[in-house]
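Shown here: the complex without one of its protein chains, the others still in place.
Now for subunit A:
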Amino acid sequence: MADWEEVKRLAADFQKVQLSSTTQKLSERNCIEIVSWLIDRNMVELIFTSDGKEYLTPSQLVNEIKGELYDQGGRINLVELAKNIGVDLAHINTHLNEVLKGQKDIQHVLGQLIDNSYISRITSEINEKLQQQGQISIGDLTIQYDLPAEFLQQIVDKNIGKTIFGKQDKNDSRVYYTESFIARTKSKIRGALAGLTRPTTVASILNQVDVNEKMFFSLFDQTCMYGTLTSRLPGAQYVPNVYARSQNEWVSSFYKQNGYLEFDALNRLGITDYKQYIKKQLVNEEIYYLNSCIISKSIVERVQADVDECIASKSYSDLQSNLPSVFNEKDIEIILTAALTNQQRQQVLVIDSYVISKAFVEKLADICDELVKENAKAAVESGKYQEYQISLQSSHLKSQKSEEAEEKLDKREERRKKAASGKSGGGAQGRETKTKSTKKFGRGGSKNVTEADDDGDLPGKKTILEIVSADEVREAILPLLEEEALSDVLEPLTAQLLPKLNEKGLETAQNIYVVTVADRTANRRQTHNELQNKLNALIGDVRLFEKGTKLLPQDVQPHLVKYLLKSLCTDIVNEILNYVAAEQNLNTKAETLNNEQKLKFVNELPSDFKTPLLQLVKSVSGQNIEEFMTAVEEALAPCSMILKKIDKKKDRAIVLNHKHQLLEQLNKCEDVALALHLATLAIFTTATQCMLHASGRHVSAILAFLKQYLTEEQATELTSYHDFVTLMLSGGSEVENAKEKLKEKLALIKRIANDFKRAGSEK
């Protein structure tokens, strides 16, 4: 029963345990209550940790802060501190003063606690770095240590000479150097500067030697006696003395040798303020400033000599080739203004860089003389000159009448001019603009050109007849110019010559015109007479033809009259109109006009011509010969022509003559149809002693009329021949056959016509 014993023992133990006194332990809850009660009563001062489970006394906190600071190597952030100790940052902040109060070696910097051990550590670090790099700036340190610049500055200042061995930069208190660094830099700079022979920007020097800019400028004065700096700015240039010296030497020797000095060259040498430089460098020289260079007096003298020679030799001189090639046009212009005396100026013409003596220009003008004369003559002959005269007069009239019209004319003129100048082609344009540019500067020599140009624009003088064109002048003078290698100035020279030549041409034209006008009047009188005779003959013919027509049957007459009016009468009208046109100085050919155009033309004539001529032109399209005859008579009156009286003897002669002509033609004639026509007319003339003007169409009618005069045999022959002719002309299947027959009968017909003459004469 040991087990039960044991149970009993255990029960006893249990009772003992239950009876043993309870340990008087405060539960956590109670403790919190008690403590909060105590704090409430201000009986104890405690700080809660941030998790609220622990309390600290303030002095413990101070101790903990110090401990942490030590732990962290003398520098700790307050936030980190709060985290490490486990209290609220606010508590740290309130108790910070207590920490700092007693301790002079702890400082509060930018939310961090730093003690002297840390400071001494970083000073030695800084020193080490300084010794390594030779140079250190507070800026770099602030980045490295993440501390405020002032604080670091203070530390470094305090320790310089003690633990930090270096020197403060005089210009920048934030930078420190070691002596050796300065010495090293100085020798670097000295080396670089000594090595330079040409001006170099400071920036590139710095790049090369790896020295910072401030350093360079502060050390420059101590190091360098080899050159100068243009300024103290980063963009400055270093100019070595050796360079300046050689520059000066080059400039003076170049000037001495060549007598001029280009600004461009100076620029290339790096002298930007060349005017100042030249003043300094060439003090005792007499120099002329040009656009792109300066020149010595000797060059000006040379130019003068050239010009003199050019005048003396009556030729030209090309300054561009005589002077150094560097001079541009403006320069030459300036030289010329400086060099030419007034007297010389009058004797030469300056075009671009060419100085051309007036005598030479004269020579060119002479070459063109022949051309001018020819052209003037041509102008007068072609009537252009007259037109010009008229337009000149009319423009004077117009200019009085209205300004607008003038402007219009002006514009038209300009347009014409433009068109004319356009002919010269694109290549010439450049040259032309050049002459214009010279115009701007009002150079003496080119004044004439300018004036000539302006003339065209002045009102009243605008219609200048171009006797010679620019192209012609160019062509004329080109050979000589090419010979002289002056083709460059062809255009300006042409422009120079043209107005003069034109003037001369106009004069010549005037002379020629006066002469020709005298000739013309004589001529006209003669032609007037001739025309009068011719018209008389024609009108006589018409009269005789009409008489012949009257013999024919009534029904045929109108056709023949119409034909007569269409042919001969129209010729007469044309003659008269031509004459009138010539009288009125109008260039019209009446033959080319149809009836309506004629009427229109007549309507435009002065009134003393208008009415009778109108009548005449109308009568041609009428039906009546008499009407026409009266109209002709009236029309001839204002033309100062007279119709001769009818002379019967003369008429007979004319008729006889006409008949002979017809027979002659007939005998020569090989054309079968024409032969019949001629034969018919001839027979008619012989039979009636009257002339007849008829076309082939009327042949059959005339034949019918002639039957009474013919023998039967003759009549049948002619009729059958006529039938074959119609057959042939109708173009039927028997054309060939008819032709054959006609050819056979041709001789017969001819014989009949000739024979009839005999028979007629027997009667």
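One rule holds for everything that comes next: a residue touches a chain if its C-beta (ideal position, glycine included) is under 8 Å from a C-beta of that chain, and two chains touch if they have at least 3 such contacts; residues count from 1.
Convention: contacts and distances are computed from a predicted model.
Undergrad: Given the options "Kinase superfamily protein, 32", "Symplekin/Pta1 N-terminal domain-containing protein", "Ubiquitin-fold modifier-conjugating enzyme 1" or "WD40 repeat-like protein", say which is the protein name UniProt records for the missing chain.
TA: "Ubiquitin-fold modifier-conjugating enzyme 1"
Undergrad: Check each of A:L10, A:V517 or A:L729 against the chain that is not shown and name the one that touches it.
TA: A:L10
Undergrad: Going by the touch rule given at the top, which residues of subunit A touch the chain that is not shown?
TA: That gives, for subunit A, the contact residues 3-4, 6-8, 10-11, 13-15, 17-18, 20, 22-27.
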